[in-house]
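The other protein chains are all here in position, but one chain of the complex has been omitted.
And now, chain A:
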Amino acid sequence: MNVAAPQSPFLQWLYRGYMLAFLLYLAAPLFAAGMFAFNDSMFPALPWNGFTLDWFFSSTEPKIGMFHDRRLLRGLENSLYIGVIVSALAVAAGTCNAFLFERKQFPGKSFFYILMIVPLVIPGVILGISILVFASMIANGLEETFGIEWDFLRPGLFLVILGQFSFLTTITSLVIAARLRKFDISLEEAALNLGATRLRVLATVTLPYLMPALFSAFVVAFLVSFENFNTTLMLVGSDAPLTITMYDRMVKVGSTPVLNAVSFFLMVGSGALALLSVVVQRGKE
């Protein structure tokens, strides 16, 4: 008997009903956003006019599918570009941080550890504006004193990458550090005793062990970067990532089923990536 569960059958059913209602609440907007991508209508609303894939693949007015919409594709491209770069950077920095905090002893360690977590508890909008302000101060200073124009310090892809990197690094550091903590140090010692150099031990023993964590840190960072809105909004220039493009469309043009198609595409894409990362994590443990 499970003592933690309610004992009366009525309460048990009530509890199950609550869980079901909660799952429906979770699924409802995702379902609604995805469903109307397939409705043969100009608006994402009932009545249901029959199934169509036009909102994905059609290339003729007035129904331009998402794969023929140049601005949405451009946004998707920017998102992928930003996501890959920022995740690679965040995984690299996160690995350094994990080794720093798991392997090294130095004065003020617990204070620095708190500093490492802090980016997670700063609202994204504030990270965005503070980096915008700081970069502009540097750019203005350079321009006034040396007459140098550093355009990459103005809103644009570079600042978006910096802004996302600033908090993604905390996430990747925590994921990688958690795996490194479980590593049995005697494996490294054995390899060293057998005459391997430190670099070789790192490359052949420690890093392969960390691989699943590196991979899932990359996936997590990529997904968070892809869906990030708050920080990105403050730093974006003319090259907008997909979420910003979609938001613009929503506010300026109003909702059309092509946005549902994008939503469906995003849900399937990120769901698949998240599942892949779970599977990899499970498989290696």
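Basically, contacts are C-beta pairs under 8 Å (C-beta built on N, C-alpha and C of every residue); 3 or more make two chains touch, one makes a residue touch a chain; residues count from 1.
One rule holds for everything that comes next: contacts and distances are computed from a predicted model.
Trainee: Pick from "Iron complex outermembrane receptor protein", "Peptide ABC transporter permease", "Nickel import system ATP-binding protein NikD" or "CcmD family protein" the UniProt protein name of the chain that isn't shown here.
Mentor: "Peptide ABC transporter permease"
Trainee: Which residue among A:F38, A:W55 or A:F165 touches the omitted chain?
Mentor: Checking the options A:F38, A:W55 or A:F165, the one contacting the hidden chain is A:F165.
Trainee: Looking beyond the chains shown, say which of A:W13, A:F43 or A:W150 touches the absent one.
Mentor: A:F43
Trainee: Among A:V86, A:M116, A:V201 or A:A221, which residue is in contact with the omitted chain in the full complex?
Mentor: Hidden-chain contact among the options goes to A:M116.
Trainee: Considering the whole complex rather than only what is displayed, give the residues of chain A touching the chain that is not shown.
Mentor: The list for chain A reads 2-5, 15, 18-19, 22-23, 25-33, 36, 43-46, 92-93, 96-97, 99-100, 104, 106, 110, 112-127, 129-134, 137, 162, 165-166, 169, 174-175, 178, 198, 223, 226-227, 229-230, 233-234, 243, 246-247, 250, 255, 259-260, 263, 266-267, 270-271, 273-275, 278.
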